[in-house]
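Sharing a structure, written as structure tokens. Questions coming.
Note that this complex is displayed minus one protein chain, with the remaining chains in position.
Letters A and B mark the chains as written, and numbering starts fresh at 1 in each.
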Amino acid sequence: MKSDIARHALHPRLVWLTAAFLALPAWAHEQQGQAAGFVSGLQHPLSGLDHVLAMVAVGLWGAQLGAPAIWLLPVTFPLVMACGGFLGLVGVPLPGVEIAIAASAMLLGAMVAAQLRPPLWLAAVAVAFFAVFHGHAHGTELPSGQSGLLYSVGFVAATGCLHATGIAIGLIHRWPQGRIALRAAGAAVAAAGVVFLWGALA
Amino acid sequence: MRRYLRTLLRAAGLALASAIAGAACAHEMRPGYLELREAEPATYALLWKRPTGGEVEIQIAPVIPDGCSFATRDRQQLTPGAVLVRGTLSCSGGLAGKTLRIDGLDITVTDVLVRIQHADGRLENHLLRPATPSVTLGAATSGLERARSYLQLGVQHILLGVDHLLFVLGLLLIVSDRWMLVKTITAFTLAHSITLAIATLGYASAPLLPLNAAIALSILFLGPEIVRAWRGETSFTIRHPWVVAFAFGLLHGFGFASGLTAMGLPRAEIPLALLLFNVGVELGQIAFVVLVILLERAFRTLEIHWPRLIEALPGYTVGSLGAYWTIQRTALLF
Partner (left out) sequence: MMRRPLAAIAGAALLLVPGIAHAHLLNTGLGPVYDGISHLFLSVEDLLPVAAMALLAGLNGPVAGRRALFALPAAWLAGGFAGYLVAVAILPTGITALSLLVLGILTAADRRIRPAIVTALAAALGLLHGWLNGAAIATAGREAMELIGIAGAILVVAALVSALVVSLRLSWARIAVRVAGSWIAATGLLLLGWTLSGRL
């Protein structure tokens, strides 16, 4: 009964016009199965702390390195990550995913802490390495009955937002105290990476 | 601004032409109303209001739920704008869990508001529409859900009211700057809100057919003014479009009211329904205005140069459709 009323109240005829204030719930209702796909795609990258920390560290490092890394990164990372997801989806196995992700959190954190400035290509390869594993681990876990397209949209968007968070935090690099805080954050991520690595190996 | 808005015709004309093609001929939205009031346990006083007298006869009828039967014969009564049916319905075991359907609704473009007042004071509201012509009864609807259905009714009314949208488009084509645009749209909104309220509260009413003809005439009136503005000439309307918007807005308000008064809502419900229906109409209207202005700006950014013919199209669309409706609706008067 409840759902009947809700269906009346949220009939799609309004959706396109009232986008500003009603669209989201209405749309979510109409496309329930699909919206669920979007939400689980959105949640997945956020479900593991190791992933979250490593992705924020990528953003921190990009901000620390400055242009062109700061904008090259958010443009290329999703694509490389999707390559990892693609490999996972077509059935190419990737060994030691958990270990690699923990190791990348450790490495990326260490880079930020040490304020290392490797050549751009080296930094790109290091980040790409992590991106492939990240995509492989998380891009493929679609709950049944949900839309793969919307899951992918949510997954990519959540990842991008984590980068943006990292970059935004990394902007404190402009100030001398901020630089120290940034290095401390890098050290914290590296320490967490060691803990994750311990867990993955044990 | 005027020059830009003229250019806007290109897009708006196109969009409108297709919308008009779809809506065939500006249906006015006149919803039906079904009320069941529980007087004694399992006995309901029925009131069914079927809108009549428009351009198209709406053939809909409620299907009595299984297990219900008429205790007293239904009495029919013809009123201006609607057929009223009253009767008493006795349902063994009450209405909960039973399915109510409106026959014929799926082939119309109208809605039916179903309102059930249970003996314990619970209120149940459903908005049935062509896509969902039936509902399972039982639960009370919250004020929020009722409010949403009135809001929805308002948005729908303006979306299907191609004649109202065309009038707003005509105003947009005439106004020459942003400040005048704000004044004109505000005047139109104010005017139609006034008459919508007056008509819904029952202080005044306008007969449906002459009203529709007058609304068509207001659109026809704008046609030559648009052409004049386009040629760079001036007139009272072009200098003070808000006055025209206000005057004709009074007329359009009666038109909007037909969406509410045909239902014959209970008095206590009218203020809420009136407010939200009006808000819905305004939302639809603002969305239309914003869309037209954004499109016009987008075309300018993309440096689109329209042929003269297409540039003049919106003005001529407004004028010729206004003329068509005027003739058609006047003919209906006789």
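In this section, contacts are C-beta pairs under 8 Å (C-beta built on N, C-alpha and C of every residue); 3 or more make two chains touch, one makes a residue touch a chain.
Given the structure is predicted, the values throughout are model-derived calculations rather than measurements.
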Sole residue of A:Leu49, A:Leu149 or A:Leu201 that reaches the chain not shown, by the stated touch rule: A:Leu149
Can you say which of A:Gly88, A:Gly109 or A:Gly193 touches the chain missing from this structure? A:Gly88
Which positions on subunit B touch the chain that was left off? 11, 14-15, 18-19, 21-23, 109, 111, 129-131, 156, 159-160, 291, 294-295, 297-299, 301-304
On subunit A, the omitted chain is touched by residues 11-13, 15-16, 19, 27, 30-31, 34, 71, 74-79, 81-83, 85-91, 93, 135, 139-140, 142, 147-150, 152-153, 155-157, 160
